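Notes for the one structure printed next.
Here the complex is missing one protein chain, while the rest keep their positions.
Right, chain A next:
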Amino acid sequence: MSEQATEIKGSFTLKAGEEWRVEVSFENKVVIKVTDGIAEVFGTELANNRTYTFTGTKISVYSPTGATILHSSGALASDYVSDETAMPQYTNLHLYLHAMRDAARRNTARGPRVLVLGNRDTGKTSLANILCAYANKMSHQPLFVNLDPKEGAFAVPGALSATPISDIFDVETYWGDTITSNITQLHTKQPVVKWYGFEKPGENLDLYKYQAAKLSVVANLRAEQDEIVQQSGYVIDTPALGANDAALIADIIADFEVDVVVVIGNERLFVEMAKKANGKTVLKVAKSGGCVDREDVFIRAIQHRAIKEYFYGGSTVLAPYTSVIDYNDMVVYMAPEERDTDTDARLLVRVKNGAATLQNTVVAVSHVAASGGSAQDALDSAVMGFAYISDADDTKQKLKVLGPVPGRLPLHLCLIGTIRYHE
């Protein structure tokens, strides 16, 4: 958010309905400023005459009415203006949902719960973002549910979360800060976080389903009690799921009581879903021409940045605390690596503390005290925060742990997965 003194060199005009698609590498940054008209990034409108800085991102700046945009000459990996946009369709999708929310508000009923499905790199998260941003613009407060552990929205990769979108997104950091970041220049969001610990649902399907179901219980309970969330409904972002994941999709639909299924650019999945609509509205929308394949390297870098920001802050600088903990005090669980799913019902097993298992892991700290807590307790607790084990010394039997909050890391049950981090 800080005002950058970067020189503005370029300027151009977006016509109504055009998108400026920009890729910026992690090494570079681009500063843009909208001087006239309306421009938005994934549904979030940019303030005029204010600079925005982007780095390590692939975004689209869309103008529904036309806009004049100044930008710094920062080396862009790619940038072009396109007039082929899926935005009018997405906007209409939003208006349809808006009418449902409006009716829900008038009748004190339940708003639409929307599930966004599609293949990898089809713009699921972008669409979810647009739908949430528009809903918020129109005074609704949808619950954004992230079921894609790769993204780690409002948390770190490996986590699933549900977050009421009560204010504008921070376009520079994609999601914006959570309330845990303390004082920030934009209103923060308050997520509830569950730990999965892997990047893809398939890596441990039972645990994934369990945590998604747990998240849905909390979300549905919140909606029951929080009128505005109930009337605004959910927007559920998913990992790449296809027609072969029908069982998992059915579970998610049942858990979150989904009313509207939106399939992006996958005819087969759309037909499969429509066949089993069963009272739900199933819609297909086009994949945006702006979708780009994100290389694994790029995704790794995004994930690394998300973890770094959790500890050290993004736009707001945060101070993490390092504490030293005895092996004996640290109780860590993770999903068993190999198990016979027919005979072994255990979702989590105790990890033997050691450099081999814990070094460089990202740890989810639960709300349950370690003493007397069971694996089930750890499973059923929301995530209180994340820690990072920067060093595990087998000879001294000590762990060096980076925690987000001042003071010694509370001795709570911890969970890990395959999410690693290197400072």
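FYI, a residue touches a chain if its C-beta (ideal position, glycine included) is under 8 Å from a C-beta of that chain, and two chains touch if they have at least 3 such contacts; residues count from 1.
One rule holds for everything that comes next: contacts and distances are computed from a predicted model.
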Should one name the undisplayed chain from "Protein SCO1", "Translation initiation factor eIF2B subunit delta", "Trafficking protein particle complex subunit BET3" or "CID domain-containing protein" using UniProt, the answer is "CID domain-containing protein"
Of the candidates A:186, A:351 or A:375, the residue in contact with the absent chain is A:186
Residue among A:247, A:271 or A:319 that touches the chain left out of view:
A:319
Chain not shown: contacting residue from A:200, A:367 or A:420:
A:367
Absent-chain contact - pick from A:28, A:48 or A:374
A:48
Option from A:70, A:243, A:283 or A:299 whose C-beta touches the chain left out:
A:283
Residue numbers in chain A that touch the chain omitted from display
38, 44-50, 64-65, 88-89, 91-93, 95-96, 98-100, 102-103, 105-108, 134, 137-139, 141, 155, 164, 166-168, 178-193, 218, 221-222, 225-228, 260, 281, 283, 285, 310-311, 313, 316-321, 367, 381-385, 404-408, 410
